[in-house]
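Complex shown without one protein chain; remaining protein chains in place.
Chain nomenclature is as follows: A and B, assigned in order of appearance, with residue numbering initiated at 1 for each chain independently.
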């Protein structure tokens, strides 16, 4: 990157391979894919942000406080989340001065060296907002003021950013209990379903979830179907899925600890459900129910055509003190080893060859790409391999994903990139990085005589644009 | 690759590193190893193919229908095996027009981008058969006709191909019940044991195998030893091994789900065997028997000198509907995580330091290379580390294999390349690719000052030619 008094521009070749032969080819490939519209089929931006469409207040509220990648890194070096403005639930004081929070972040910019957060933030600073320089202890206040001024402009309001980013479609992630009113209103404003919901029923499928009983009660309310027994519970879930479909949903999203999909005998499911309502289900019941419900979700997807996304293998809330003080999603979710081959066998045996069914599987355990997910996705027509996700959404991991998965699954059994972010301003940075890394991988195939340049260009366009549209096209 | 109206030649530097410094060195290394004779010590070409020595009928029967790598990729994108001519067992119609099958393959050539299948087929098309261009929807019929004409020529009959490929020795894989008549006749025709059998007793060692009881009955017949109890069962197995050795066999081959090698007490083995004959053995019995029999196979190998190949960790026939319609080997075998350190301890404790014993271990789980197999092979004289195999037989995996295993095991505790293929025409492509990738890895060591060029050249020759001969030399 280069930097002078008046402007800061990023290296136009950043994240492309450095070796000149490969770089020249990668540039050519990236030239075809880099500016394509963004298809963001799996993300976590709050839909109300777009409906309200208010300017972002300041740089800390936009970039620091809600970004658990960023907060956890600073915490790992001795700050507390409260020091960074994360609200506490137990009365512990937390920093409320956004300028002070911003200074703390800027002083510790070096901690992000080598991380994707660094890449994304540089892109956001330089490309999205036109900031004059990267953060440092020296320029913290100057930058803070720059953002105050910039964010107040209409062109940086949430909906304007979507246009600026060339976002063609954006999927949010929504509680199965959501009324989706915001999505409907936005569709009216947009004249079409550009911001679509995703059906996320985790808390309803996991009877050991702390809000399960409450959420089941709410499910009865919002669906108008009394979920007093297992069969009506399934009915109520179907009703919610239909509502989501009407609002433009293309997919469901499932975050379970295990990938188990063992079908439950109806009698067993009914027994466990009833026991759970009485508060008498045990851990084995919870595990069996979670697996059985993934099977049921597949059955429903084969009927209604919603694409089923599964991303198992993360142990949530690893630290109980952090959980109690700050709640969930505080940066203390840690991956565990995950198994797919046996876990998905029940589901794939029943629905894996079904043209009306589509599953997209994600992992935070990179070892399963070559061993399990690529062989499965390279055989079952129903299965697509999701993009490197969460901890794996980074240049090295994206490269290793292609190096590990493509030889067995091919390019065309992968789903295309998903940004998985709640940070609106980072969306173009993330898609851009993915396109650059893919260009680099394809360039290597070309320079090693393993692919023609024209094929590489076509593949890059497919990966960036056509494949996510295809993978998330509603089935059935 | 370059392509013009009259000829199609592949990039002579394909699969070598693209960076000019490394490429120059890699070329020099590959120049010494690329044209060495092929030593193919582990493969699955049907021996009758050579005895019959009939011309291949057409491109579909040669290249598409029997290749489960190729079929599964097309299936993963929505075709059925039957669409591609794979014979059904349940009366479902299947495509019988080879030209139509060929068209379907050609239309979907893009699906193979980035896969080793693509590399192998390009080599077969351009180098083995001199086809005018890679497949496409446009040229499908023209190519089909080209192959019709080409395959009818004597120089493309199976035995002629062996000469053309410069195959010095080729190991087939054969049922322990085989009479090996074909191998004997070929040895007479060849004036020596060029095509040698490999002893594969899986169905006899796995009492839960669907044909176990039948196969034990046939074992009694072919061996002339009534395998009515465990001790005579072992005797009958010894008899079969001796027959294989007489026919030139150098190795046994064992595909088990687990790598467990726990020795069974004789009383336990006898009990389980008797129970199995009565159809009363359970799953725990089957697992214990399989592990115990691997230990027995090691004991026999230490006596008779057959090299013992073990490749655990693949769950066969993942999809039951596919299994029922098409039988085994239909592309739905999926790896699972595998463990070697504890599993091989009983066997290596007894035979690992024995100079009369040799085991070659393969894996489809690349995570065990650096963690388990390289440390084991870098300590035990009896153990050699097999080449990247099946799903791992690809450029990226071969490179990662060297990057993961050599630092701890060295080059000289690896077994050299095995092609593991039932596709005769792909043999030179596969060996060629391996030699190129090894040349690239060695070139990196040279350009990084970690190895002298002369050493690299000598190592490349050893890997391509001397090491497989040494690793599979009969012991004892």
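The rule is simple: a residue touches a chain if its C-beta (ideal position, glycine included) is under 8 Å from a C-beta of that chain, and two chains touch if they have at least 3 such contacts.
Bear in mind that the values here come from a model prediction, so they are computed numbers and not experimental data.
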Given A:137, A:152, A:181 or A:315, the residue that touches the chain left out of view is A:315
From A:394, A:408 or A:459, the answer for touching the chain not displayed is A:394
Touch with the missing chain holds, among B:33, B:370, B:394 or B:426, for B:370
Residue positions on chain A contacting the omitted chain are 1, 10-11, 13-20, 72-73, 75-78, 110-116, 118-119, 315, 318-322, 331-332, 334-337, 364-367, 391-392, 394-397, 400
Residues on chain B facing the left-out chain by the touch rule are 19, 21-22, 339, 341-342, 345, 348-349, 352-353, 355, 367, 370-372, 374-381, 383, 402-404, 406-413, 444-445, 447-452, 455, 458-459
